[in-house]
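Up next, chain A:
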Amino acid sequence: MYGLEMVKGLAVTLSNLMRKPFTTSYPEQRIRQHPRFRGEEFTWYEERCTGCASCAKYCPLGIIKIVTAPSETAPLQGDKYRLETFDIELQRCMFCGLCVEACPYDALFMGSGFEEGQYKRTDLVITIDRLRQAEKNPSTWFRPQLEGMDYRPGAGRPLGWREVGRENWRWHQHEKAGMRLAGNRDDNVSSA
Partner candidate 1 sequence: MRCVTNADGMLSADGVLGGNPLFYFIYNAVGHVAPCWLSYLIAGLVIMLILINAVLLGAAIVSWGERRLLGRFQNRVGPNRWGPFGAFQPIADLAKLITKEDIIPYGADRLAFTAVPVIMVAAVLLGTAVLPFAKDVALVDLNVGVLFVLAVSSLTSIAIFTAGWASNNRYALFGAGRAVAVLLSYEVPVVLSLLGVVLVAGSMSLGDIVAAQAVPFFLVQPLAFFVFIAGMSAELNRTPFDVAEAESEIIAGYHTEYSGIKFALIQAAEFGGVLVVSGLIATLFLAGWAGPLADWLGWLWFLIKTFIGIFLFVWIRSTYPRLRLDQIMAVCWKFLMPLSIINLAAVVLEVFFLRDANGSLSTADLWIMAAINIALAGGSILFFGRFIREKVRTDAHTAIATNPVARGASTIGMG
Partner candidate 2 sequence: MTLNVVSGETLAQRLREVVPNSVVEWNDAAVWVEPNSLGSVASALHDDDEIDFKYLNAISAIDFVEHFELVYHLTSIAKRQTGVVRSRVYGREEPAAASVVGVWKGADFQEREIWDLMGVRFTGHPNMKRIMLWEGFDGHPLRKDFL
């Protein structure tokens, strides 16, 4: 009434002039990312993966491509398949996380990154080699066992395949048949 409310509005904006900005300058400052963040660069543990393709079947967009072949090196050890292709078409991925929800062996995790920019669309397809070599910073999304560990993705401590399971998967051997373990970085645990 009588313009007093307008004066009140001026006071509100003036009080905000003195306040600290609530935005962050992104490349230098980063907001704290929550452990459940569903990000890109899926974390995949080949040691845990059986090639069952549950993730591929459950993906609403069908962007995961898995090709397995019969393992020829050690069929008697229970490892009947080795993975030849594990492609995730990231450009179509919507990060719903249903593939992670579907994985029965805790082999696939959401990643914690969000800065995937490429010049070619084909570069956005995550291949099996990239998945093998990537640093393992799994998101705790749909993985309650990681939440109890006081673990933060992106805090600098990658997790090895033995640490991320719901239980100790004894039937996973350290080295599966037919695996190329060049990028295997979690050998802080001596072989079983």
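Here is the rule we go by: a residue touches a chain if its C-beta (ideal position, glycine included) is under 8 Å from a C-beta of that chain, and two chains touch if they have at least 3 such contacts; residues count from 1.
Here is how the candidates were picked: all candidates are chains of the complex that A comes from, given by their letters.
Remember, it's a predicted structure, so these values are computed and weren't measured experimentally.
Within this complex, chain A is touched by candidate 1 out of 1 or 2. Of all residues in chain A, only 1-3, 6, 9-10, 12-14, 16-17, 19, 21-23, 25 touch candidate 1 in the complex they form.
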